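A single protein chain has been omitted from the complex, and every remaining protein chain is retained in its original position.
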Amino acid sequence: MTIARRGFVALGTAAAAIGMGSRPGLAADKTIILGCSIPLSGPAAPTGITTQRTVEHAVELINAQGIMVGGDRYTIVPQFYDNKYIPAEAVTVVEKMLADGVKYLFSTGSGNSVPVVGKTTEAKVLQLSGASGKDHLTGPKFPYSFRVQPTNETAYAVYPWVKTAFPNVKRVAHMNPSDEAGFTESEDRRMISEKNGFTNVGNEYFKRGSTDMYPVATRLVGFNPDLIDFGGTIGRDQGLACKALRELGYKGHILLGYSDAKSFVDIAGPDAAEGALLFDTLAEPQTPEQHEIYDWWIKKYGAPFPSYVFLMWDWPFILADGIRKAQSVDPVVVAEALRTTVHHGIFGEERFGMKSVYGIDCSLTRQIPMSIVKNGKPAWLATIDWPAGV
Amino acid sequence: MLIALGVTLLFGIMRVVNFVHGELVMLSAFVIWYIGVDQGWPMWVAIPVAIAMAAGIGVLSQKYLFKPLQYEMLNCFIVGIGASFAIRSASWAIFGPEPQAIPAMLPGVVKLGGVFMAKQRLLAAGVCVVLAIVLYLFLHFTKPGKAMRAVEQDREAALLMGINPESVYVTAFMISAALAAVGGAMLGSVFGVDPEMGAEPLLKSFIIVQIGGMGSIAGTVLAGLFIGVADSVTGTLLGGELAFIIDFAILMLILIVRPKGLFGYDV
Amino acid sequence: MKLALPALIVLLLALPLGVHNQYFLHVMIVIGINVVMAVSMWLLGITGLISFGQAGFMFIGAMTTALLTKDLGWPFWVALPLSATAAGLISAPVGRLSLRVKGVYFFLVTLAFGQVVAGVFAYFENPFGGWYGIRDIPPPQPAALFRTLDKTAFYYLALALVLVTCWIIYRISRSWFGTVLWSIREGDLLASSIGIDVPSSKLVAFIVSAFFAGAAGSLYASYYGYISPLVFTFEYSVNVLVFIVVGGFASMAGPISGAVVLTLVPELFRVTGKYQMMAFGLILVGSMLLMPQGIIGAWQKLVPPRGGR
Partner (left out) sequence: MLLEVSSIAISYGTAQVLHGVSLTVADGETVTLIGANGAGKTSCLRAISGLEPLTAGAISFDGERIDGLTPRQRLERGLVHVPEGKRLFPRMTVRDNLAMGAFLRSDANAVRSDIEAMYARFPILKARHGQAAGSLSGGEQQILAFARGLMARPKLLLIDEPTVGLSPLMVKELSAAMRAIHADGVAILLVEQNAAMALRLATRGYLLETGACVAEDNTKALMANDYVRKAYLGV
């Protein structure tokens, strides 16, 4: 009997939790539910946790002001679900959101975003993704799908810059994790670097989260490149790969992004990390707005500050701008408004663009900050403008 | 490999697949990071504290998780998985999204026959070999060690010799956990510290133990070397993706041809 | 008691009439896939062997369906049996080799097999889609019924597959052959000493179990419309084992109840976001400590079964 009773208690608690969770969904007259499908456990958890903390704070600021639509004042209520970076889980998360009537979805990771974009399009839900992706995630087929962070596309801006900043670099090798994101990054980066006149000498994949980077590093060094592009590699893998490459005697440049600069240096070791180029990484705050965010994190969560926070900061504001501009909470209307919204965020002027590549303005374009590891510390190096015509 | 030693000890003696082992590695690494890096205490304080903590958790998990299940293999497996999910998830919540690093005790690299090796890796390998030898000596030349082997080989006969299997199990859990802590120190200084760090080494060490033959220390060490070399060679020659397939194909072959493991004995 | 099963089936059949929450139906379909997997693994499990290659066979089934329906344009109704058969066919040589080893070694050989399957599919971008996987796998015909946003038809499809699978495997486990499998659990030597052909019996169980895993994979592919090596992982096989152990080995109700409960309960905790996995882990620990014989074991203690197994 005790077993049964305990079971019921557990079920009851869970049911109570459900009730609490969906209550804002029922009272949706003046709120906009923002469903966030992010990895909160497993190897990809760091991005998810950072995203959750960042979005929570951004939404606080937005709500303090409110979003005025007609005479109504709307606030955003974010809900965070763990998709564990498993496609099947991500689908279940989105099914739950659709059933709860969520009209705005945010999702990180292409493995989680690609499998659901068909559903969200059919349900006319606005999907914002922080993920690598191409026409299988955004494009005319998916009019309500936007990508809020330039990922693989940063290459359009970065490679021309590399050409002028490091004229000696000719041979480029690519390293990526063996999954959807890695494939996307690899294909795009190879294509873009070749367009910019670089020679691709090698292309390697490794298993995400693997601890032994020496095999892949050995092969990369064997290609004798001037620059190794880490592409879609994230988190600990970056530091380990860099360390392995330097230990194997690699002397050329290393280019990586999506990184948290400080832990990258910690894991790679200051000697190995020295000189690494960090694309779309703001190692240290440059503007007052960036300082504000930086100080908030340090005050609330303590050091170190993950630079990924900056990348996840602007999009909730852009969404709010879009809703204001549309003067409607209908995702279809908001989607059209988003295409023409210009937002002044922490990276300057930001807008959804890339019609020339995807046939529809759907991917965020903005300035790209570049950093470099100097004296064992990440430092700001340059800010690249988004290339014209892309 | 250090972790594999701990696994072989538990798995060999008690047929317990302790999934919490990977989490012990991770928690120890965090303790070492916290005491030794964050609080700035010397490493010779941090590492023993981590070892003591791991040993403590080892004993507690033996007492409250595995003993009540009477070491039934599948049940222990599930409990271990559950506990490790919970611990890992809690660790993300507690330690936050940032991976940490334990600075290398021996920084720098040396050149060995044309290949650069981090001194810290050599140190880790050295520690591993030394501990393997110590463990071997312990199991073969001390009374508690012999009692442990006796329980592994014939639990009932050991009982008739006046050995209390339960207390042997406690010791086994303790030593295995302590090995996990040392493993955490080494892994943390080579690969960094984050809540997922224990997962892959655990799977790997499970495979190493199987190939080496359960409960055989020499086998575990050799299999560890074998797997490490095979991994690097296939990875270097064929590239990461193909190596991934080939490694497991080789593993299948080895197990089918020599089901007792490469260096195993007949059970 | 005799009426309980028909009543349950009628209830399940009527469910979509009363419930229009698509999320709930989705969870029911996921449960259906998990039940088929759990029951198929259980069939081999009663001989005392746990195959970690189940996700691999599921992947083979899913891939067959994806290639047949998307690239060749064949109807799903043809692809489903072919997918199950493909998994069954491949399992025959795999089983012959891997069943030569026992116990934990069998765990590991089948685990390695699952990894090889995922690795091969991931390596060959053409035609297997590589790490991208394959997307836009067409739904079954008529497409007007099997829609993305209305899952009723898919629900009935899953329910049918579950009922057929459970019925067949139940018949097998209760037949003379099932008795043979149970006796193998007690020991190979004992079983062969009373004249049972142990290797062939195990092989047949292995093939049947792969066959149904393939069928589950086929359903997965057409329902989700997207498959990739990230889905059919070793972790998924472990999950299926967790279903069985938490449910209990003693009868087929074990894997079924395990799959149902362990798919539903995490959904209850989904709203807790980052604490969902923590809750799930604690539930596993708690259920093992409180119910070492699984849900079925605990149930039988509360309600002693009438008659034998």
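We just call them A, B and C in the order they show up, numbering each chain from 1.
In this text, contacts are C-beta pairs under 8 Å (C-beta built on N, C-alpha and C of every residue); 3 or more make two chains touch, one makes a residue touch a chain.
All figures in this text were calculated on a predicted structure; none of them were measured in a lab.
K.L.:
Could you tell me which displayed chains border the chain that was left out of the figure?
P.N.:
When the full complex is considered, the omitted chain touches B.
K.L.:
Which of these, B:123, B:150 or B:170, touches the one chain of the complex that we don't see?
P.N.:
The missing chain is touched by B:150.
K.L.:
Out of B:163, B:177, B:190 or B:255, which residue would touch the omitted chain in the full complex?
P.N.:
Of the candidates B:163, B:177, B:190 or B:255, B:163 is in touch with the missing chain.
K.L.:
When the complex is taken as a whole, what residues of chain B touch the one chain not shown?
P.N.:
143, 146-147, 149-150, 153-154, 156-164, 265
We adopt the following convention: only the chains that are shown with their structure count from here on.
K.L.:
Would you kindly tell me how far, in whole Å, the mean C-alpha position of chain C lies from that of chain A?
P.N.:
Distance between chain centres, rounded to whole Å: 35 Å.
K.L.:
Centroid of chain B to centroid of chain C, CA atoms only: how many Å?
P.N.:
Those two chain centres are 32 Å apart.
K.L.:
Could you list which residues of chain C touch at least two other chains?
P.N.:
Residues 122, 274, 277, 283, 286 of chain C touch two or more partner chains.
K.L.:
Got the chain B residues that touch at least 2 other chains?
P.N.:
85, 88-89, 92, 241, 244
K.L.:
Which part of chain A faces chain B closely enough to touch in the complex?
P.N.:
That would be residues 40-43, 45-50, 178, 204-207, 209-212, 214-216, 218-219, 235-236, 239-240, 243, 247-249, 260, 262-263, 266-267, 269, 271, 301, 304, 306 of chain A.
K.L.:
Enumerate the contact residues on chain C facing chain A in the complex.
P.N.:
21-24, 26-27, 30, 122, 130-133, 135-136, 148-149, 224-226, 228-231, 265, 267-274, 276-277, 283, 286, 290-291, 298, 302
K.L.:
In the complex of these two chains, what residues of chain C are touching chain B?
P.N.:
50, 97-98, 100-102, 104-105, 108-109, 112-113, 115-116, 119-120, 122-123, 238, 241-242, 245-246, 274-275, 277-278, 280-286, 288-289, 292
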